[in-house]
Each structure stands twice: as C-alpha cells, then as structure tokens.
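Yeah, one chain of the complex is gone here, protein chain that is, but the others are all in their spots.
To keep things simple, chains are lettered A, B and C as they appear, and every chain counts its residues starting from 1.
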Amino acid sequence: MAVDEGPRNYEHPAYDYLEQMPGLSLAMTTVDKVLEWSATNSLWIFPMATSCCAIEFITAAASRVDIDQIGSVVRPTPRHCDVMIVAGTITVKMAPRVKKLWEQMPEPKWCIAMGSCAISGDFYRDIYSVVPGIDTVVPVDVYIPGCPPNPDQVLLGLQRLQDKIRSQRDGVSTEPETRPETAKMILPANKRVGDPDRDPLLTDAQHDASRNLGVGTNTDRAKDARPIGAITEDEAANVRGTVDDK
Amino acid sequence: MRTFPARVDPHFDIEEYDPEADLMALNMGPQHPSTHGVFRIKLFLDGETIVKAVGYPGYLHRGVEKLCEKLTYVQITPIFDKHDYVAPMTNEQAVNMAFEKLLGLEVPMRARVLRTILAELQRIASHLLWLGTFTLDIGGTIGGGASLMMYTFREREMILDLFEMLTGCRFHYNTHSPGGNRHDIPEGWETAVKAVLDAIEPRLDEYDALCDNDIFLVRTKDIGVLPPDLALELGQTGPVLRGSGIDHDLRRDAPYHAYDLVNVKVAVDDGCDCLARYRVRVAEMRESLRLVRELLTMIPGGPIIGSKPIKSLVQFKAAKGQVYVGIETPRGELGTYLIGGGDQRGAAPYRLKIRPPSLHAVAAVEYLLPGHMLSDVVTVLGSLDPIMGEVDR
Amino acid sequence: MSPVVHALVIGIPLVTFLMGGAAVATWWERRFAGRMQTRFGPNRVGPAGLLQPVADALKMMQKEDIVPRDADRTLFNLAPLFPPFLVIASAAVIPFAATVGTDGAFEATGAVAALDIGILWVMSLAGLMVFPVWIAGWAANNKYTLLSGMRMVAQGISYEIPMIMTAMVPVIFAGSLSLSDIVAYQDANGWNALSLSPSALVGAVAALVFFLASLAEANRIPFDIPEAESELIAGVMVEYTGIKFGIFMLAEYLHTIVASALTAVLFFGGPSGPGPEFLGIAWMLGKTGALFVLIYWIRWSLYRLRSDQLMDLCWRVLVPLSLFLVMAAAVLVAGGFA
Partner (left out) sequence: MSIYEQLRERFDLPEEPPEGEPVVIPVDQHVAFATALKEAGFTLYVTVCAAHFPSVQPKAKKGEEPPPMTTEAWEVATVLRSVGTGSETFAWRVRVERPVVPTLYSLFAGADWQEREQYDLVGVVFENHPDMRRLMMPEDWDGHPLRKDYAIDTRVAPWR
C-alpha cells in the first residue's frame, strides 16, 4: 500500500478545450489566476474525524475560530470536498476505509494530517493496531502538529494549504522527498478477508488458529515479532499467585 | 407499574424473518456524520423500519491496555487523557485513584477538593458538548441543531479556559498523579470560576427553552426505551441508568474525593427514553454548577500532593494485588481493574482493564433500535453519548 | 410586441435575477447563520465575503467529474439538468410588477408568459419536481440516495395535495386561474391573508398551510428529510461531484426563492401595495425577501421531523384542513362575503 507521492497535476478537461480556442491563449494567464483564486478560497473539508482532534476540529468550526471565514464548509460526503482533514488516530482496521474515502474524493484534492497521531502515530506508534502516520496511506500536503492542535492552528493549516496550492499552480513548488518510513513500506503479503484473490486455505488456517488458540506457534508473524512485550520471569514472579511454589 | 415491550433478542437470525419482506442491509459508519466517531452499525431495514441492528466497534482500538503494561504508574496518566477525550479530567482521576488504592497513598484534602471541583467542571463541559452534538443529530448540520451546538461550544470554551489557567493545557492536562495533583490553584482562579458559573447558569435556561418545542419532543419522547432491568443487566451507568429511573450515583452512594462534604442531589427520570436522558443531563449540569459554587468556599490550605516522592519508583516495589476502583464520570462509572506488579520493579501494572461506561452504553443499541425508524438511529445513539475513544480504547 | 420578443425582454432579466439571487442567497445564508451562531461566516473573499459564491462556483467547475462505476450513467448525468429548468419555468408565470391598465385599473404584469391558467402551470411543474430527484436517487446506485429518493417521492406527492388545495382558495376568491387576476383581485379587496374582510381569516390559515407545504416541497427544515445530513449524509447529492452537485444546490435556492414569490403572489398581494403602481416591483421583492428570510430563520432554528411524523402531519392535519378551507372559501364566495 505504498503511497504514490509523485507530483499530482490534475487538470480539468475543459482546459484543453480552452487552450484550443483562438485568441484565448493571452487570456489564459488571467483565467488561470481566477481559477487559482477560486480553488484556494473555497476549500471544502471532509472531516476524517476519529478521536480527540475531532473535538478540536469541531471547535475550529465553531464560534471562536470559525473556519467558515475563509470559505471552508464541512461536508460529510467525500464527493463534495477538496480537503480531507485526518483528525485523530487511524487504526489498522480503519486505514482501508480512509484510503477508500480518499479515492472517492474528486481531483484536485488535498490532505491535511491534524495532530500527532495522524502525523506519526504519537505514542501509539508502536502498537500492533495503529497506523504509524496517515502519510503511509494517503499523500499528505500539510501537517498540523500538536496533541491536539489548538483550533486556531487548523485555520493556520488551511492558510498554509492555500499557500501551497498557489505555489503548486504557479509552478514554483516542488514535492517533498518521500519519507523514509514510506519508502520502506512493504506491500501486504496476504490479501484481506473478502478479497477474491485471497487464498481460502489461509482463511481456514487463521480461523483454526484463533479457534484452538494456537497463537504464536506456527504463523509467520510470530516469527517476525520482536518479543519486547513478552513477559520476563521476574515480571511473572512479581504477580501474586502465578508462581506455583509447591 | 409501567409495562415495557418484550426484550429484543439481538442474536436473532435474520434468515428467520418474514421471507416475503424485502430487506435492505444498510451500513452506517464507520465514517458517518452522526455516529459520534468511528462506530459502525449494520442495519437490516424493512422499508424504513429497523428489523435488526448489529454494532461493530473497534475502529479506534489503540491498544491502550497493552501500552499501560509497558509504562510505570506515573507515565500512564497522559495516556488516559486521550481515552475519553471529552472528559480527560475524570479519566485521570479514575486511573490515579486505582493506583492510589493499590499503592496505599493518601491524597491531601486540598487536592481532594480541587479534584472534586475539576470533576464537576468537566461534567458541565462534557454535558454541554453532548447537548450540542445531540441537537446536531436531531436538527442537522445545516439547521437548528448547529445553532445550539455553536452556543454550547462557546460555554465549553469558557470552562476549557479555566483548565488552561490551572494546567496550561486546553485539552490533555496531565494534572493528576498518584498521591495528589501537579498544579496548584493559581491566583484569581476562584474568581474566574465564579464568573464563568454566573455566565453559564442563565444560558442553560435558554438552551432548555430552545429544546422545549414540539419537534424536539416528538423526536425524543418514547424513542429508545430502555427498561430499568435491562439497563442494570447491560451495565448501564450514569445518565443512561438514571434516565431509566434507577436512583444510583456513585458520587452520593459511594463517595470519593470530597463528595462526602457536600450533599449531592441525584437527578432521576423514569421516562426511560431519549427525553429522560436529556432531562437527566440538563439537571446534572445545574447540580454541578451548585456543587462547584459550594466547594469553592471550602478549599482548605496545605499541600496539593502527598509527601511521598512519586517519581521514585522504589516505593512501589511491593505493589501487588488486584483492585477495582470505579468513579462517576459524565458518562457513568469509569472503572479500572488493576493487577499490580508487572514491571521487574513492580512499578507498572501487570494487567490494566478499563471499564468504559461508553462501551456498555453503545452495546444497548442492539436492544434499542429494532422497531424504530432510520431517523431514530441518530437520536438513540446520540442520547447514549458514546465516546469512541473510550469504547474502543 | 411579439410573444418571443416579450419573453426574451422579460425572461433574460428574470433568469439573470434568479441566478444572481440564488448566488447572493448562498452568501447571505452563511452570513446570516454566522450571525445567529455568534460567529462570522465568510468574510475574507472579496468585500465582506461577497465573492464567496463566485469562488465556490468556479471551484466546482474545476473539480473532477466522477460517475460511480455501478451507476446508470445516462440517468445519472441527466438528473441534475431538470431541477433548475423546472423551477425557472414555473417562475415564468409569476407577475413581478404592476402597471395601470388601459381602463385605469390596477394590472399585474411582468410575467414572462401571462398564462390564463398560471396556477395550473406552476402546480404541474411542482408535481414534476419529484422526478429528477427520484432519478438521481435511483441512478447513483447508492443505498443512501435510494432512501433519499424514496423519501422525496413520498413527501412530494403527499404535500402536493394541501399545496394545490390551498392554492385553490385564492382562485375561488378571485374567480380566475390567472395569477395576474389573483393579484388584481387582492389589490381591489385587500390581501388574501391580511385584510379586514372576513375572508382574510380563511386566507390566513390557507397561507400558513400553503407556506408549510412549500417548505416541504422545497426540502427546507423542518421538512428536509430527503436531505437529512445527520442520517442520509447528503441525500440524493451524495454521489454527485463538482458542478452537478452545484446545480442541485442552485436549484434548491431557486426553489426557495420561487416558493417565497408564489406565496407572496397568492396570499400577500404580490406586486400590489400602497403607493403608486411603479412601486409594485419593490413590493414584490420586499415580500419575497421577507418570506425568504423567514424560511431561513426557521431553517437555522428548528429541528427536523421524522419521515413518518411528516406524513402524519400531512395526511392527518394539513389535507383535512385544506379541504375544509376550500369548502369555507366556496361558502364565503357563495354567501357574498368575499
């Protein structure tokens, strides 16, 4: 699921028609300016709101900050939106849905990672069920740091995104280099449940594994796992009643 | 004696339903504007009437319990801030009280009174947020609900400002620790609290008036009826249980902090429906306002944290055993089942089980939804006030 | 003046006015909601945020046009074309101005096509409005849009009945199906909903029922269950992107404006009012604007009804009431009280 962070230069098909029309080439720069102005000033937001940052994001839409000032409306369906704000921790169970929702958004689209959980996973980073940063799932344009960021930082983040869109359209910005974590990402070895390409034997094996509780005995994952979390004998000895003294 | 309809069997086989019916399976969530986060409900609809509802939590499972096994007691508090992100103060208190009970630490009186004030302020803030999002569910994001939400967020900001004065943080405070509090009351804080209480009190009446209209009543009355016996069996606590007519509040029935110093009047409503839960929460806000006013006059002097050095881990060496501590958060009984002695030095929990009130509340949707219309899903779910960070942990 | 020239001379300004009005209405609504909610609303784009609708429209035109894989492509693309067309067509018969006729009497003019059966034209077009919404809901092949479309059809065909019934009350009073005649009657005998004659009582109740039914037809809170965001996310518009979604939004605002104008014409005298006749257009704009503000005031203050409660209200209250109103109006006219 490595993310393609290549330059995204989506152009509406109407541009082609406009450019072919005689006498319009001079006007194109002006038209471009107007279109750029409209694109930056009407950033409709799709809130991918999962946890704490969601509350601060709502606060940003409420009285004190009010992101509606710069024309940002929150719409609950991805089809109407330009910016996806990922606010909160994304888990392994949720990540495929985020990817799907991102793909349902129409181009041109941007993504903002709000809060340290969405940026890197924060202190849940190393936990089995948490995605270490949403930029391993979708390409991120602006990071808003904080845990959670203050509501006014959301407004600032949107304004930074406006700057980025302007510079991208004017051709003065370059895409950042790929994050090392993203480059190291591996493709899913096994297809997910429900995928027609998934080996049916695999499903049966996993089913059995969880049924007879033979966890950690014969799966590849157990071999790869570093046993940081495994209990030591001293730990176990501390627990009353676990060590059979007889 | 009020009679309730027969209990729904949430495990009934959908194949056995009327074969003539044209059923539609509709997935709500995990990304849906009204599921309060990332909850997913699978609905089987006959027309617009719900035949069966199946809940799927877990889209925000962050492995907090596993993480706590790797951290020492003092390191766990900031994790707990993120867990019920609408009421972080009471979360910190819940887990720290479990540690104090296991380690045998005494909390100074000043810290106890301060904790009570913080808990009550947090209760007002949390219920204000709930009121806003509940009306948002009924009234829509472009509608009357949004207007009320903006108002309640204005008042919630005032309380967050108070917390920011005290701890320096808007949201995740990390102000409690085993044995006491970190941040002492700053100068002028009491006056600021009084000013905020005076500002909020008249506005609560306005919100009551905004909700006292026929549309709100027909949308909430007799919707999501939860009989008292089922509420107890499901382990409902807090406003959901009291909205089912059961007079149970840990602040009065099993006092902790400084609740034995004040007389807590428990709001109970035996309507058992969404409207009853709404009434209980609004009455609780007024009661909390009164409690904070009363407690502000009785803050004693003295230290805010126990004399034992909490940062030294050596003293926790003997911390073994298993304790359960539950306190009354805005959503109900937040309990911590703690098995001590995980680390080599005994400074970390061996196993820490959080008892989230929201998980119990949200489990009730399978019982409450069948028989209702599609529009009632959001009303019922909103009235249960689930916080997904707490449900999934 | 030939009918074609007449239609162009009045129709082009009317369409421009309606389109511009709808654009300003989006800006105004957001500012108004902001003011109601102790926040600002759009205020950075252009002076006082006035260019916000322009930016939104231009942005929507630049967006990618997505048709879902499983959607019915033809119907999906066809559906957004109809709503604005139907709404503007129904605005064609509404008289927006007043003049002095050849015999010195008051005459309501300014309609693009002053049909003698104006009210029938409006009502039949309003009846057609459910089709594009149903087509959109069906074609997108999404369960939420399907539910929304079904709700729209149920609500549309139910609320048409009280709407048509109560529209018959001014028709019975004026004895004509022409909107100009209805306005002229009101200029002579006082507004239908607001005058000292005994018929005003019936007229006022009829105006209320008609206004409620038009709210339901235009999908405004508290009757906006087809587009209930908290349940159905965005109703039939869930799958539409870019300018197609924009056209749906535009049609919603147009529909609200036309519903306000129609209520003003039928029950509040339309372009008639105190003062000389050339003020008629100002009166018309003022009344339409006032009703428009009222609709949005209601929208940002009230909650939403449930779909079965909506049907209950229609079939148990509004339909019997409107039948009674029609009978009462007939009795009043027969008895010579109106």
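To be clear about the criterion, contacts are C-beta pairs under 8 Å (C-beta built on N, C-alpha and C of every residue); 3 or more make two chains touch, one makes a residue touch a chain.
Predicted model only: the values in this text are computed from it and were never measured.
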| item | value |
| --- | --- |
| Where the missing chain makes contact, among the chains that are shown | A, B |
| Options B:Lys66, B:Arg182 or B:Lys265, residue touching the unrepresented chain | B:Lys66 |
| Residue, one of B:Gly140, B:Gly271 or B:Gly335, that touches the chain absent here | B:Gly335 |
| Listed residues A:Pro47, A:Pro132 or A:Pro148, member touching the removed chain | A:Pro132 |
| Residue, one of B:Asp161, B:Glu206 or B:Asp247, that touches the chain absent here | B:Asp247 |
| Those residues of chain B which, in the complete complex, touch the missing chain | 7, 10-11, 57-58, 61, 63, 65-67, 70, 230, 232-237, 241, 246-248, 250, 252-254, 320-324, 326, 333, 335, 337, 339, 350-351, 353, 355, 359-360, 363, 367, 392 |
| Contact footprint on chain A, counting only the chain that is left out | 1-2, 92-93, 126-129, 131-132, 136, 185-190, 192-193, 203, 206, 209-210, 213, 215-216, 219, 221-222, 224-231, 233-234, 236-237, 239-244 |
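Basically, only the chains that are shown with their structure count from here on.
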| item | value |
| --- | --- |
| Centroid comparison with chain A (C-alpha atoms), farthest chain | C |
| Geometric centre distance via CA averages, chain B-chain A, whole Å | 28 |
| Whole-Å separation of chain centres (CA-atom averages), chain A against chain C | 42 |
| Residues of chain A touching at least two other chains | 62-63, 76 |
| Numbers and ranges of chain B residues touching at least 2 other chains | 32-33, 141, 150, 154 |
| Residues of chain B touching chain A in the complex | 30-33, 37-38, 58-63, 66-67, 69-70, 79, 82, 85-86, 129, 141, 149-150, 153-154, 157, 170-172, 320-321, 339, 341-344, 346, 350, 388-389 |
| Touch list for chain A against partner chain C, complex | 10, 12, 14, 34-35, 37-39, 41-42, 62-63, 66, 68-71, 75-77, 79-80, 82, 104, 106-108 |
| Chain B-facing residues of chain A, complex | 48-52, 54-56, 58-59, 62-64, 74, 76, 88-89, 91, 93-94, 97, 101, 123-124, 127-130, 147-148, 150, 228-229, 232, 234-235, 238-240 |
